[in-house]
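Removed: one protein chain of the complex. Kept in place: all other protein chains.
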Amino acid sequence: MLAFNALNGVTFAALLFVVASGFTLIFGLMRIVNLAHGALYLVGGYIGLTVATKTGSFLAGAATAAVAIAMVGFLIDTSLLRFVKGYELRQVLLALGVALVLNDLALIVWGGDTFTVPVPGALQGPLRLGAIAYPRYRLFVLAVAVVLFAGLWFLLHRTRLGALIRAGVDDLEMVDAMGVDIKRVFIYTFMLGSALAGLGGTLGGAFLSLYPSADVEILVFSLAVVIIGGRGSLVGAGVGSLLVGMLATFGQVWFPELAYFVIFGPMAVLLAFRPLGLFGRAT
Amino acid sequence: MHRRSFLKTTGLFALSSWARRASAADAGPIRIGLLSPLTGVIAAGGRELVDGFNLYWDQVGHKAGGREIEVVVEDDASNPNTALQKARRLVEQREVHMLVGDILANTGLAVAEYVKGNGVPYFIPVIAADDLTQRKRIPNVIRIAGYSASQSTRPLADYALKKGIRKVITVSQDYTFGHEQCGGFCQVFTEGGGSVLQQVWHPLNTPDFSPYLPQIQSLRPDAVFAMETGADGSRFIQQWANFGLKDKIQLFTSMNATDQSIIRTLGPEAEGVISAGHFCEGRDDAANKKFVADYEKAFAKLPSIYAFSHYSGAMWLAEAFKASGGKVEDRPRFLEAVRKVKLSASPLGREVSLDKYGNPIYDMYIRKVARRADGKLWNVPVEVYPGVSQFWKYDPEQYMKQPSYSREFQGIKKA
Partner (left out) sequence: MSRNAVPFAVVAAALCAVPFAAPGYKTSLATEMLIFAALAMSIDVLAGYAGRTSLGHGAIFGIATYVVLYTVTVAGGHPWMGALLGLCAATVAAVVFALLAIRTSGVYFLLITLALGMIVWGICLRWTSVTGGENGLRGSVRPSLLAGPVPFYYFVLAATALMSYAMWRFVHSPFGLTLRGIRGSESRMRTLGYDVSLHLFIGFVVSGFFAGAAGVLYAFFNSFASPATVALAQSVAALLMVLVGGVGTLVGSFVGSVAIISLENFVSFHTERWPMVLGLVFIATMIFAPEGLVGRARLMLARYSPQVRKP
């Protein structure tokens, strides 16, 4: 029983990681609390749903979602966010406005029915792991998250772009002063973060389903992950996801009355006493 | 598609209603304020509610009782604060003669409180809060074409007993509607000799039922009754199948969980799920088939309970308008007419009328999810319980002495 719930917590954490990793990159580097991240997840999920249903390929759906939302992110950054660059609060509130618009657009286009992204037959049904039968798809999500972590780690620690991102998270002014085209780095980061949200939407849409308030729910979790784990930190996103995933799963079983408190309590406490979170670094 | 045609229809209707209003003879149109959650968590149902309601009026040319019918729609955003605000706006600013609609029980309760104070008629084809037609009834709140939460689950419990099921676990969303549906089920089930092994209550919008499923399996019930609505229903049915429980334990659900609004986006995991309700879209009855066909033609999908109840509700109102000569301003006479309606030739089945507490008496169908010839999923009846009222076989006054269903009181008879 415990093992079962632990697996539930870990696989849920895997999805949270996919989504929150994008959020933390944007927050860490660009200092933008992208409140539209949840809406990007939802729209990405819907796009993935439509493509996967029409083409019969889950992979095509996921890939299209990631690319499409990267484009949406590009648009948001270059046509809206650039007007409020440097003004932290304005960015946050602008992102909130974008979230409202995207959510309503999604309602117009896809309607309010609950949809589930179709998964290939190979991933359906349970897999026998010793004494328990566990859904294959959730294990797949776990695998995706692990691969993603490795990929992002490689990007951040072995490529030039990654080095620039890490440097920017640490000390933005220095990077700018060194003559790097920081604007380009910002755009790539925003696109990458958005793509991850879109990918997350397709992945999540297959087992958590897609419906009008799914964006707010995932945003709330992403916020908690990034605050607890620390902004701009990949390891922080990983650890934060595990913590939040476990808290949410076990909290639901053991303390259903305190459902929200279990997530927001630690978040509020951390914000009050250690705003940088567990792995965030002071600039 | 349906959305665009809805907008077009409404736009054209709005234009023509202005024109009609300008040329109206003596009494102006009957203005009906339709409250519906067009945004928010239950937006899909809200859309269908409006579509179903308007479909009827479109079919009869927006006329009844000798007057034009004008429907004014307001979004209650799936939340009671907004519902209250919009109800006030409809009554005080838009001067509607009556209010209809809402889906979520908490929105209905908020509006009911408001109309208690000013006597505006409020008709609730979907709001199922038991007490609105029982212990806390309000004379001007009438559940035309609607049902009370515990009304539909009692026949299901009886059916389960008939099928030899003796041990059940209930899984339910933790709010009034869930408490009442489970209460109705548990009371009849335990009074008939069954036992409820456990009751799982979870918050609304639970993404993950996996924490509960292994526990359920280990207790070995004969069946599980899952009271779910909306996205929770969809997820539950899928996760139930994904965890391999579908073929091991019989699944009964609330009629909301097997409603079209959920099963139309599901696949084989929904087949064979049994529920009970007064609406069964696969029923072989002339009026029902016609309604389903008309709806499918207009909106390219099978109707959900939200569309069905408001279509029938509109029909009910049309009868009442006719019977009262269109004089809705004479409230006592109008409300009396509403109460006396005997609706026949409606998708509700054979002649339906209200009991003396303001709730209809129906034939309840035990329904199973099956595939239609063209592959779409729908509910077909496997058994019928005729003439089920909100009080089942209990004496109303005796029944109302017992407390309202809640988490603490589920009507469970101690063995």
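By letter and in written order, the chains are A and B; residue numbering begins at 1 in each of them.
In this section, a residue touches a chain if its C-beta (ideal position, glycine included) is under 8 Å from a C-beta of that chain, and two chains touch if they have at least 3 such contacts.
Model, not experiment: these values are computed from the prediction.
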Self-check item: Candidate in contact with the missing chain, chosen from A:L105, A:A122, A:V147 or A:A177
Solution: A:L105
Quiz item: Which of these, A:L94, A:V119 or A:L156, touches the one chain of the complex that we don't see?
Solution: A:L94
Exercise. For the chain that got dropped from the picture, name the residues of chain B it touches.
Key: 38-39, 73-75, 79-82, 84, 86, 88-89, 92-93, 105-106, 109-110, 113, 117, 175-176, 203-204
Quiz prompt | Touch residues of chain A, complete complex, unshown partner | solution = 31, 33, 80, 83-84, 87-90, 92-94, 96-105, 108, 220, 223, 227, 257-261, 264-265, 267-269, 271-273, 275
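Basically, only the chains that are shown with their structure count from here on.
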Quiz prompt | Averaged-CA centre spacing for the pair chain B and chain A, given as whole angstrom | solution = 37
Quiz prompt | chain B-touching residues of chain A, taken from the complex the two chains share | solution = 1, 4-5, 8, 12, 104, 107-108, 111-116, 118, 124-126, 132-133, 135, 137, 207-209, 211-214, 217, 248-250, 252-253, 256, 259
Quiz item: Considering the complex alone, what residue numbers of chain B touch chain A?
Solution: 3, 39-47, 174, 201-203, 205-208, 210-212, 214-215, 218, 230-231, 233-235, 238-239, 242-244, 261-262, 264-267
